[in-house]
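With one protein chain withheld, the remaining protein chains of the complex are depicted in position.
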Amino acid sequence: MSSDQERMLARAAREVVPGQIVNLGIGLPTRLFHYLPPEMEVLVHSENGVLGCQPLANGGEPDLEMIDSGGAYIGTRPGASVFDSALSFAMIRRSRVDVTFMGAFEVDQQGNLANWKIPGKFSPGIGGAMELAQKVDTLVVLCSHNDKQGNPKILRQCRLPLTAPRCVSRIITEKAVMEVTDAGLEVIDIAEGLEVAALRAATEAELIIDEHRLGRF
Amino acid sequence: MSSDQERMLARAAREVVPGQIVNLGIGLPTRLFHYLPPEMEVLVHSENGVLGCQPLANGGEPDLEMIDSGGAYIGTRPGASVFDSALSFAMIRRSRVDVTFMGAFEVDQQGNLANWKIPGKFSPGIGGAMELAQKVDTLVVLCSHNDKQGNPKILRQCRLPLTAPRCVSRIITEKAVMEVTDAGLEVIDIAEGLEVAALRAATEAELIIDEHRLGRF
Amino acid sequence: MTLLNQKHTTIEAAIATIPDGASIMVGGFGSPGTPFALLDELLAQGQSHLTLIKNDANEPDIGIGRLIRAGRVDRLITSHIGLNRIAIEEMNQGRLAVEMHPQGLLAEKIRCAGAGHYGFLTDIGLDTEIAEGRREIECDGRTWAIEPAIRADVALVHADLADAYGNLVYRGTAINFNPLMAMAADRVIAQAFRVEAPGYLAPETIHTPCAFVSRVVRVDETTSEQGRRTHVV
Partner (left out) sequence: MTLLNQKHTTIEAAIATIPDGASIMVGGFGSPGTPFALLDELLAQGQSHLTLIKNDANEPDIGIGRLIRAGRVDRLITSHIGLNRIAIEEMNQGRLAVEMHPQGLLAEKIRCAGAGHYGFLTDIGLDTEIAEGRREIECDGRTWAIEPAIRADVALVHADLADAYGNLVYRGTAINFNPLMAMAADRVIAQAFRVEAPGYLAPETIHTPCAFVSRVVRVDETTSEQGRRTHVV
């Protein structure tokens, strides 16, 4: 994992309040697991049917019937429960999951999210992302600021098929932490050492920046 | 219990095949419990959420959280399960209950059943009767042939609000066992000592009777 | 939602969050699963103009029967009230509005709210009196009735065991409507005979995961109605 990713995860962990129920999407968000202190009373929900996931102890023998939705073998912490897929998504649709962290192909200044399909290239199915995006109160996107070709992923308007409209609360990239507000994308934190002009140049969306209140991470 | 009722229950018990799942309605049908031999592998379903009810042993201390839908304290037999009301009725609507026995205010020669409401007099609510009547493959009505005033209960056409249309398979009264067929109500068995003419006189519905094949009970 | 570490509280504090006019789901089929202690506290605190949603009306002198007698219930959504002559009288006198549903549809309407849907399409009760007033639609050449989900502000549920996060385990036929109501209400208050530390309950044995539960209180097995009554349904 790159140091950028480590910094993003450490920042993302600060979004979690003790006592919350948290869902972690496939990819980078799953790694957030390791940034929540073990003593912190947080239950990690995984949509395949478990509440209270915990990283498997290093070298621990995996239980072959215990995985998270990303396919990793997991353990459970005290207070954990397992249940069927209908109950798991009832929990999601009833907004009983407090926060979900997800990756993104594109996210825009209205809070629209696209992270499941690239027509003609990538369409393995939407899995559980749509219901998580639409129904969890706080959705935090955790993604690189630009794609591998350097194109912005933080857009004025998503071009790919949406996972859900107007669902994103916050975006955390290696360059900035942004909040989706009625007025647009407000930058809360900017990466240590990064100039505001450089951030704007790497971003297609309009950014609202108050340099006096800007945090660093 | 009258000897008529005992005879009806003994006859009704012959409708049950080992290995079946059986639901017993409130009132007389509940008593059928005691006519199924304990060694017979039958699971009694009660719609409040139990499969595998068993009469409480005489003088046995009741478990205050174990009742059937009629409110009687019950025990369970090997293979029993308990579950919530949604699952209990899923079982009913998916026809996973093989046979249900019910009382009746009125039943008619089309197999219509009325057993839940007497407008202006009796309307405590339908409870679970409607779904049982509509969805269980074999519905056996267990009722007196006439009401307390001597009026027929086995009619050409029900007059009270229906529990479900065309749902009854068999009717067992103290006077006869009748099968609902496309041609009408066919008498299978007649009470020991009862004349066919007397049966017809006590019945409003048209009865199909083949005296050569008539059983006695 | 309530934070996990703030759910275990007193019965007084839990019930004090319920306002006048609240819609309240109440677990139980007859006595088993009825949260008697929570209901008695609600009676003591005095909330009124309540809408109750319960399979039945208990009996005149226990459970929601006491609330109905005390004139605290404006409206009851239920399946069968045959064991409570007072509720029937109040209904017939027009002092208690009663909405009746077939029992399985009532369970499913509650579960449907708990699953986050608007409603479901059923063939139960077509061509009967129950069908009156229901909206019907054609799908795949057949007629189906739309049954809207039933939600509530509050659910009061009874469990056998709980942990401090609000995970619940029911017992016997006391399960009935409790897990469904725990999904369907905005605020869920659970009573249990024991409230253990998280980790006490095996993950596979939990009937209602804590995500659905807002408050959990311990009630005494020997002094609540659960431990004494021989009345049922």
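Going in written order, the chains are labelled A, B and C, and every chain counts its residues from 1.
Convention: contacts are C-beta pairs under 8 Å (C-beta built on N, C-alpha and C of every residue); 3 or more make two chains touch, one makes a residue touch a chain.
Remember, it's a predicted structure, so these values are computed and weren't measured experimentally.
When the full complex is taken into account, the listed residue touching the unshown chain is B:Ala90, out of B:Ala90, B:Ile188 or B:Ile208. Among B:Thr76, B:Thr100, B:Ser123 or B:Thr203, only B:Thr76 touches the chain that is left out of the view. Touching the missing chain, out of A:Val42, A:Val82, A:Val140 or A:Ile154, is residue A:Val82.
Touching the omitted chain from chain B are residues 17-21, 41-43, 45, 50-52, 76-83, 86-87, 89-98, 135. Remark: the residues of chain C touching the chain excluded from display are 108, 112, 115-123, 135, 137, 139-140, 142, 144, 146, 148, 169-172, 175, 203-205, 207.
By the touch definition given at the top, chain A reaches the unshown chain through residues 46-50, 62-73, 82-86, 88-89, 92-93, 117, 123-131, 134-135, 161-165.
FYI, only the chains that are shown with their structure count from here on.
Taken together, chain A and chain C share no touching chain. Highest C-beta contact pair count among chain pairs: B-C. When every chain is reduced to the mean of its CA atoms, the largest separation from chain B belongs to A. Between chain B and chain C, the centres computed from C-alpha atoms are 30 Å apart. Taken residue by residue, chain B touches two or more other chains at no position, since every residue touches fewer. Contact of a single residue of chain C with at least two other chains is seen at no position.
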